[in-house]
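This is the structure, below, for whatever I ask next.
A single protein chain has been omitted from the complex, and every remaining protein chain is retained in its original position.
For subunit A:
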């Protein structure tokens, strides 16, 4: 280390290492990716913690997010202002929470927040409908959509209040076999590209 201009101080890197699931190299690569999105906006030198936010429209052009139907919701959930403008802290946070090494419980918490479109801490029927429509992009007829939503609600809602609280969601998702093994979900960003960045 120390052959080029330093992006972070030692203690910043240590803080990042302690607070995320990334190593120092990966954090610097992430900074490179972050900078790629808006080279004129993001400085190379982060030692004095500049308060820069990259807007939503640029973040969703990343290859990992471009094809994800929930990209807007994901970025909004991790942004501090709630509108999808990510600072570097939020950016690292997002990838750390959704990467492969993060624990299932953490991902479940964030998945719940992402699926909760109206941010009332419950997944109600409208949230479900929006989720389903984003997933199938209008392939299902409206009757089928409401049938699937009814059935999903019926299956997952344990306390019978016709919406899913976090414990309902967690219970349902933890039983899904694919979720346990491979953690397939629309929300989770697989990171095949982040390790290949030079």
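Definition applied: a contact is a pair of C-beta atoms (placed from the backbone, for glycine too) under 8 Å apart; a residue touches a chain by one contact, two chains touch by 3 or more; residues count from 1.
The rule is short, and it goes like this: contacts and distances are computed from a predicted model.
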Would you kindly match the missing chain to its UniProt protein name, picking from "Palmitoyltransferase", "Transmembrane channel-like protein", "Leptin receptor isoform X3" or "Histone deacetylase"? "Transmembrane channel-like protein"
Looking beyond the chains shown, say which of A:9, A:61 or A:167 touches the absent one. A:167
Where the unshown chain meets subunit A, residue by residue: 15, 17-21, 23, 63-64, 66-69, 77-82, 89-90, 92-93, 96-97, 100, 102-103, 105-106, 109-111, 113, 115, 118-122, 128, 131-132, 135-137, 139-140, 144, 147-148, 151-156, 158-161, 165-167, 169, 171-173, 175-182, 184-186, 188-193, 195
